[in-house]
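This is the structure I have questions about; it appears just below.
Removed from the display is one protein chain of the complex; every other protein chain stays in position.
This part shows chain A:
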Amino acid sequence: MKYRSVFDIIGPIMVGPSSSHTAGAAKIGRLARSIFGRQPQSVHISLYGSFAETYKGHATDVALIGGLLDYEPDDVRLPEAPRYAEEAGMAVTITTEEAVPDHPNTARIRMQDERDNMEIVGISIGGGKVEICELNGFPLQLSGTCPAILIVNEDRFGVVAAVTQLLSREQVNIGNMKVSRKEKGERALMIIETDERMKQPLLDEINQLAGVIRVLRMED
């Protein structure tokens, strides 16, 4: 079931006019920033489907930028997000795409600074609820409703076990876990949603494991 909380239906409290195209867009932007780990210096946003057709009227672009500035959907600064982005030194470009996406409300966000670049695809599924469905080409399903870590690793035996062993030692319970890869023996992605928030030393330790290339944390 996609919706579990009554507050997915009665809520969120938000700046109008659209829960999917404004509040949802802000949430996608905020999740993208959270996975990137900091405010990117430059962002390119591609809008698809209904997002591409109606973003101006719904302020979808403005809300995505607000989210990338770490604004919540009920932040009164949201309507002025483009101006604040400029002041904060975050360059944003936006294009609309013709391609027909799997979900009508889809945004692809490419984030960059001098250290890193990352590409994330988010969808807004209704009532302000969103999912991140792609990270650097890996398919995934992440709702941002509980703490999660994303681990890029070498696709070989033992890496998954080594990670879960550390979580077990720290008494962290896994609520959801998914492993995916693009090609056998190349790079793989682990998504681990947990009940407890993970502390930085544990993440550092995971990062040191053989076969682990990168660890990203998503705050709820």
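Here, contacts are C-beta pairs under 8 Å (C-beta built on N, C-alpha and C of every residue); 3 or more make two chains touch, one makes a residue touch a chain; residues count from 1.
To be clear about the criterion, contacts and distances are computed from a predicted model.
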Per UniProt record, name of the chain withheld from view ["ATP synthase subunit a", "L-serine dehydratase", "Spore coat protein CotJA" or "Sugar ABC transporter permease"]: "L-serine dehydratase"
Hidden-chain contact residue, picked from the options A:Thr22, A:Ser46 or A:Ser143: A:Thr22
Hidden-chain contact residue, picked from the options A:Ile125, A:Val152, A:Met177 or A:Leu202: A:Ile125
Footprint left on chain A by the chain that the document does not show: 1-23, 49-50, 53-59, 74, 76, 79, 103-105, 124-128
